[in-house]
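Left out: one protein chain. Kept in place: all the others.
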């Protein structure tokens, strides 16, 4: 699945997009666990619950199942307008 | 004093402005009485209280005193915007 | 800035002239009113807008002053046309300039409310064979 990072999240991941596929990742919670392990500096932000998650361009709050074709985005609170 | 008429009031007075000066006209109520006498077709509109009055470009509801230099306007409800 | 005129206008140009004076400005809310091709189920061909010009300037100033007491406004622009206006023509533009969105939105709506009630303009609506003076319902 394709993971995209925006705004200051990118400064932590040093990466604006990457492909992550693992048999251990079948849902959003498992993906979050994987990403925190890969980028420990993100943990405090996940814990503070300020980050937002989108799957295929829709905001997702609950722990939905993920498919290898999905595009998942992780980003801080928005500031458009 | 100068009297101005607007919109369909003009169609009744056949006049968009006129000078009216009389010793009998010292306040707005006396002016109204004078005008109704001059233009009897206006009476029903005065009676229905749909008309608005302005003295020197300010809306006036109460019976204020008038001066020979005043500009008094009589008009129907507005419809700008 | 208050303008009462027969001529059409370019909103972008009129607004930019004011905007460029204020680099601390973050929000502009604008309302534009147009002549519609129908009203009360009748086909409209044009309107004639009559104005009591000196009073209109005075009333617009009073309305803007009232808005300034209630909101943090940087500037206000009212352009109101009069004379013969065809369908699709602009009738009025009200733009409210402020640092933040809420002030510009609320004041623009407020000014339109008062303009509809107090601005001495009268619409004479022309249909194919007759015409009718209107009164604002709101």
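The letters A, B and C name the chains in turn, as written, and every chain counts its residues from 1.
Keep in mind that, in the parts below, a contact is a pair of C-beta atoms (placed from the backbone, for glycine too) under 8 Å apart; a residue touches a chain by one contact, two chains touch by 3 or more.
All of these numbers come straight from a predicted model, not from anything done at the bench.
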Touched by the hidden chain, restricted to displayed chains: A, C
Hidden partner interface residues of chain A, rising order: 4, 6-8, 54, 57-59, 73, 75-81
Missing-partner contacts on chain C, residue numbers: 10-13, 15, 19-20, 23-38, 87-88, 99, 101, 104-105, 108-109, 112
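By definition in this document, only the chains that are shown with their structure count from here on.
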Mean-CA-position distance for chain C and chain A (Å): 48
Chain centre separation (chain B, chain C; CA means) in Å: 26
Centre-to-centre distance between chain B and chain A (centres being mean Cα positions), rounded to whole Å: 72
